[in-house]
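What follows is a single structure, and I will ask about it in a moment.
Missing here: one protein chain of the complex. Every other protein chain is in place.
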Amino acid sequence: MESPVEIVQHTTGGMIGASWLMIAFPLLGAAILLVLGRMTNRWGHLLGVAMSLASFVVAVLAFLELIGLPAEQRRQAVHLYEFIPGMVDMGLLVDPLSISFCLLITGVGSLIHIYSIGYMSHDPDRRRFFSYLNLFVSAMLLLVLADNYVGLFIGWEGVGLASYLLIGFWYFKPSAAVAAKKAFVVNRVGDLGLLVGMFVIITTFHTLTFSDLGKAIAANPPSGGAVTAIGLLLLLGACGKSAQLPLQSWLLDAMEGPTPVSALIHAATMVTAGVYLVVRSGAFFFPEGSPQALAVAIVGAATLLAGAIIGTAKDDIKKGLAGSTMSQIGYMMLGAAFGPVGYTFAIGHLITHGFFKADLFLGAGSVMHGMNDEVDMRKYGGLRKAMPITFATFFIGYLAIIGFPMLSGYFTKDGIIETAIEHNQVLGWLAVLGAGVTGFYMSRMVFMTFFGQKRWADDAHPHESPLVMTVPLMVLSLGALVLGAYLVLSNRLYEFLTPAVGAAEEAPHFAFTSVPGLATLALVAIGAAFAWYKYGRAEVPSVQPRGSFLTTFARRDLYGDALNESLFMRPGQWLTRIAVYFDNRGVDGLVNGLAAGIGGSSGRLRRLQTGFARTYALSILFGAALLAGALLLVGNI
Amino acid sequence: MTTHYLILSGLLFAIGAMGVLIRRNAIVVFMCVELMLNACNLAFVTFARQNGNLEGQIIAFFVMVVAAAEVVVGLAIIVTIFRTRRSASVDDANLLKY
Partner (left out) sequence: MGETITFWVLAVVSVGAALGMVFNRRAVYSALMLGTVMLCLAVLYAVQDAPFLAAVQIIVYTGAVMMLFLFVLMLVGVDSSDSLVETLRGQRFWAAIAGLGFAVLIILAVGNAVFAKEAGLAGALGQAGYIRSLALLLFTKYVFAFEVTSALLITAALGAMVLAHRERLAPKQTQKDLARARFQGEHPSPLPGPGTYARSNAIDMPALLPDGTVAEKSVNRYIARYDVEQGHLPEDPKLADAIKHRAAIESSDEEPA
């Protein structure tokens, strides 16, 4: 495998040299909206959209400039300033990997900005919403563009902050506030892994810059143990941000935020930061066949199944989609464990998923917009006539995610499955199984929402959303239709990414009629048919029926919260209680006991002062007698 | 003979001390203190004779002077207390306590 990291061009000019503008525009937008506050209420959302679009334009221009260069020059480093003297120079790395992310973030981000104009039009705090969105876009771009781990970490924390602010956007709802806190706390666990990983990197290699790491590794090959440790710590960070097992619990609660947030941050972009981290570090710390790469694969496979199972049981449309997001990111992680070919499909799936999942989420948002913010799918049904555009775009997204042939998901997901089976039979076939479950739960969602009887609430008057919301849906569904084929067929994405992630020994070849592919299709068909049998044909009860043990298991998010509570929260509480008890009784008890003892004995001794002169005189006489006696005893009078 | 005088002195001193402890009337307590001082004087005088010099008598003289001064001040205090409290009992003046 040829290491990609050696080839770095330094540039200051052109659009690539100006790529810092991508970060600066939305940051400026956020600053203006937050600093000027209510003064910008009337035009704040327009500024937010404009800044996001400006970023998108810069990204497109930089992308065009990059593909105009010969392949070996497509890693352009832009030095910005000295950040930590002698240790970290802040700079941007514009290469095929980061520019792909930039296009996804700014492109889908801009669409979601536009969509939010309509979706949030009735919210008095729309301006604040757009300032947070801009802040998020800025931080996310810094995350993917930084040429070192420190810059990446700053962006990483920035998106965490934006995520926290946006989940808790309706902070007056206790559930939203708690969900925001939960996301923040769980992410801290992952961030700790990333941070410690960075510490180990800098003590082992004395650099945190991506382009220097390759040289440092080549010059001074580290022990396997250090690399494994770094890999596992980075994986922990990736798990936190990407809601992978065992840090998955926050993502479902994160759906308390406004739906565009769920689409942008908790489906399309931020939660894929973990995949980005693994792919970006892949050449250094996740070599094929290493134990940490296997760990990535296992985490991915486990999460894709867990997410899919959770998705089958949720009646809340957003939570169902959240489970689906977990599952799809699990696929990406699985792919990211298997070298350059895996990276290609992982990134490909990441991009297509960004489109179709944003499409699905925004579609769900559109449905909720028409249904008085009702999220329970049991209260939907038969909506395809009421909102035809939403239905059409949602249906395209649905076909894309279940891997309907020739749509986006078909190419990228099949690519991941086949790569996985090539490397690891067990995990690969689990991914096939997961695809079948995906077919079931997505079909269930579509049937419950758009088909069957109307189970609407009495005051529901479903209507199609305004154009400002449906146009982004159409654009996204277009991407969901064709993007996969464009990226995967004739290996466009693979060849584009090669300068960034390295080349495989053998270029991937997408096979339409492989055994796993056909098996996947068959399972998806079975899943969809079963969903039709259960939810399309039969009547759906509008109150959640008591499910079997397995259903309850899935409804309770596989008891993830219960596990966290019993494993971490309760022992932590006990620990604090013990500490408090020890502090109260032990430390304070010693101090207070001493004081009380002295105080008590003084209080008793005090009683000797009766105020009667005769008592004092008596003790004086006793003392005198004792003294005289002592003198008689010791002296020779 | 010295021994006899000294034992008499000791007896008087002890009786005076007991009186101080037992009596409550401040004036009587004062008298008992005077008795103790006198007992001391007797011892001084006895020792002066025993040792054959006048120092003991001189000291006894000084004790008398000091006792006279003490009686003057002490009785004035008793009168003042009696004037405010209508009582000459040492047990009644017990406010300075715990």
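Chains: A and B, in written order; residue numbering restarts at 1 for each.
Convention: a contact is a pair of C-beta atoms (placed from the backbone, for glycine too) under 8 Å apart; a residue touches a chain by one contact, two chains touch by 3 or more.
Owing to the predicted nature of the structure, the values given are computational and were not obtained by experimental measurement.
Taking the whole complex into account, chain A touches the unshown chain at residues 610, 612, 614-615, 618, 621-622, 624-625, 628-629, 632, 637. Chain B residues in contact with the hidden partner, per the touch definition given at the top, are 1-8, 10-19, 21-25, 27-28, 30-32, 34-35, 38, 41-42, 45-46, 48-55, 57-58, 60-62, 64-73, 75-80, 82-83, 88, 91.
Definition applied: only the chains that are shown with their structure count from here on.
In this assembly, the C-alpha centroid of chain A lies 97 Å from the C-alpha centroid of chain B. Those residues of chain B that touch chain A in the complex are listed here as 17, 20-22, 24, 90-91, 93-98.
Within the complex formed with chain B, the chain A residues making contact are 606-607, 609-614, 617-618, 621.
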